[in-house]
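Take this structure first; my questions come after.
Just one protein chain is left out here, and the rest sit where they should.
As written, the chain order gives the labels A and B, with residue 1 at the start of each chain.
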Amino acid sequence: MIGFELVRRAAPSQAMQVIAPLQAVLLTLLAGLGLFALLGQDPLHAFHQFFIAPLSTPNGVSELLLKASPLCLIGLGLAIAYRANVWNIGAEGQMYIGGVFATGLAIHYQQQWGAFMLPSMIVAGALGGMLWAALTAWCRARFHASEILVSLMLTYVANLLIKYLVFGPWQDPQANNFPLTVAFEDNALFPLLAELGWDWFEGTRLNLSIVITLLAIPLAWVFSQRTFAGFQLAVSGSAPGAARYAGYKESRAVWIAMLMSGAAAGLAGVSEVAGPIGQLNDRWTPQYGFTAIIVAALARFNPLAVPVAALLMALLYLGGESVQIELQLPKSISEVFQGLLLMFLLGSEVLVRFRLRRRVSAARGDGQ
Amino acid sequence: MKRSRLLGVALASIALSVGALGAAQAADPLKMAFVYVGPVGDGGWTFAHDLGRKAMEKALGSKVSTSFVENVPESGDAERVIRDLATKGNTIILTTSFGYMDSTLKVAKSFPKVEFYHATGFKSASNVTIYNSRMYEPAYLAGIIAGHMSKTGKLGFVASFPIPEVVRNINAYTMGARSVNSKITTKVVWVSTWYDPSKERQAAEALIGQGADVLLQNTDSSATLQTAQDKGVYAFGWDSDMAAYAPKAHLASAIETWGGYYTKLAEAALAGKPLKQTVWGGIREGMNDLVNVNPVIPETARKIVAAKKAEIAGGMQVFTGPIMGQDGSVKVAAGKSLTDKEIDSVNWYVEGVEGQLPGQK
Partner (left out) sequence: MSVSITPLVASAVAAALPLLIAALGELVTERAGLLNLGVEGMMLLGALASFVAVTHGAGLPLAVACGLLAGMAGALVFGLLTISLQASQVATGLSLTILGTGISSFLGRGYVGYRAPASFEPIAVPWLSDLPIIGPLFELNILGYAAVVIMIAVGWLLARTRAGLALRSVGESPVVARALGLKVTRIRYAAVLFGGAMAGLAGTYYALAQLKMWQEGLTSGNGWIALALVVFATWRPGRVAIGALLFGGVTALGLWLQTVGVGVSTFALASLPYLATVVVLVSISADQQALRRFAPAALGKPFFDGD
């Protein structure tokens, strides 16, 4: 640091908790304007196309919500897990297995189970996600294997499992040997909001699964802030020594964190296969489980901030599409934006816990 | 030069305004949008479609205006992108990957005035037309070359997933080779991915290690071809001309040439009579080809390939009997041919392919 040094604040700055994300967004916008100008685009027009145009119609708004909903759901689970210092990187795989469980029920019983179909699928999906997460939890709790790597490796395996199923036993016989299951029938699909009489959503794809996400937000907050288990998890994460002293078992924290984040990911899987996809196929790899890691990090593991972060990530994605359609800018630009925003945010956050002070003597060197 | 082009444009627009559309629409360019599954720089499948788009733009000039969206996942995102493109006034939308099938049909329902063209699917609707290319035709021609060039009598195939399209390309490649040398066998390695250059390379190494000396791949990178060059064997380009990747190993490229079809469908739409016929075109329709044939291939072989190509262009069907299955039983009797429906759902190997087709008992 030239002329400045960091000094730890006695307590995290409340003001900075609000200012830091704003500062990051502002810096990203500035970088974005510069980038657009560099690409020979009118920066303001490009900016409008990226950030405003996707939201200018009811359909755009509902698409944003549709995209943000699974990100938010998985992000909530991950936020809880990460607070406990349990780094579940494999939510993507847990989401796949949630989708697989729901699909298994749907394709075998959708003719018989009538109105019980969808609720059963929701439960099955959550269980599927938990089961897949449990494998990681078991490896970590019982054998101390790194949950980061185990959950990641199992994501590859989950993806191959889907492929095995749709190329083999679950393939729709009518599908000309293409890797698809039969399409789900109405009782195995989340009803569209438009069909439920919400006229504003007429013609949009937003479905009832968003209710799961909306319910999960306060639940995750209550769990992490107001329950003893949530408190234990947070202590295990931030002060493992104290947690041990208090008699909290680390393995318990691992199990709770993994199962909760697995359940959330599994539910997101159901909301996909019983939502916009409407079947299981070999190409369903939406990467929500990975994007949600960033959502959780952006929200600094605060359940109430997760929805905002999810909306922002969804907007970056939609904006990337929009500038490509309108200005023919390459799709990778939205990845560049995501990366920049995250870097700025992570950098800005330092000011929550530290403040800058002018260095008193220059001779100290290396900040030591 | 310039004048003659101007004249051409003038004549064309006169021709158009005589057509059903009238002058106003001839002035407004036809808005066409393409949905791509990969990046335009993938050097393969998406790259070939984008070349087709550019060829069409070049042919029709200001009469069309095109846009594209790349890297569109074949999941829930596809429907949004397609709908968005329809909302933004595109009158023709081309969705260029199998996984867009149901999304395309859904959006098409709400935009009856927009014409949708879906590549490689099997479900159509009043405004959804299917088009596909019979890549097994150039694969068959490649097989003939392979039959001539192989010293070991073993061919290799790096395959992605056991879908009918890939299976029939394996079959055609093997049949082509066996038409030259009935002892030839083909080994297949499934990599279970469309794109993973390192793994495709390892698959090619496995095939070469087992003695295969002419390779073909149905994946999205040129890694197989590159490996062949490094190991001193031969291979082919796939989807687009890949000669520049491995000049020594490259025997020829089986390429998709969408430009002609795209131009035709745009012209038809400009004339007010959009194409509605399912098109499954091949060499005859100019939708694919085997190009850039390496001069190392003996003259005799090149002549046979040229003759076969002419036959196919004249209407010969590659999957014409007698065709034996892996166990030597007759699958297609002499004088009979597989129907398009059978070709499009094939789930068995022809004689000469080794190993078991995944998912089949």
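Basically, a contact is a pair of C-beta atoms (placed from the backbone, for glycine too) under 8 Å apart; a residue touches a chain by one contact, two chains touch by 3 or more.
These figures come from a predicted structure and were not determined experimentally.
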Practice task
Looking beyond the chains shown, say which of A:F50, A:F167, A:F184 or A:F223 touches the absent one.
Solution key: A:F167
Exercise for the section: Using the touch definition up top, pick the residue from B:S97, B:S150, B:N169 or B:S221 that touches the left-out chain. Expected result: B:S221
Exercise for the section: Would you mind spotting which of A:M153, A:A194 or A:L208 touches the chain that isn't drawn? Expected result: A:M153
Exercise for the section: Identify the residue among B:M56, B:L105, B:A246 or B:A301 that touches the chain left out of the display. Expected result: B:A246
Exercise for the section: Identify the residues of chain A touching the omitted chain, counting contacts across the whole complex. Expected result: 1, 5-8, 82, 87, 139, 143-146, 148-150, 152-154, 156-157, 160-161, 163-164, 167-168, 293-294, 297, 330-340, 342-343, 346-347, 349-350, 353-354, 366-368
Problem - Chain not shown, touching residues in chain B - result: 39-43, 47, 162, 187-193, 195-199, 201-203, 205-210, 221-223, 226, 229-230, 240, 244-247, 354-356, 358
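In this section, only the chains that are shown with their structure count from here on.
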Completion exercise
chain B contacts chain A in the complex at 33, 39, 67-71, 73-77, 79-81, 83-85, 87-88, 98-99, 102, 110, 122, 161-164, 167, 192, 344-347, 358-359
Problem - chain B-facing residues of chain A, complex - result: 57, 59, 63, 66-67, 160, 163, 167-168, 171, 176-179, 183, 203, 205, 272, 275-279, 281-287, 318, 321-322, 324-326, 328, 330-332
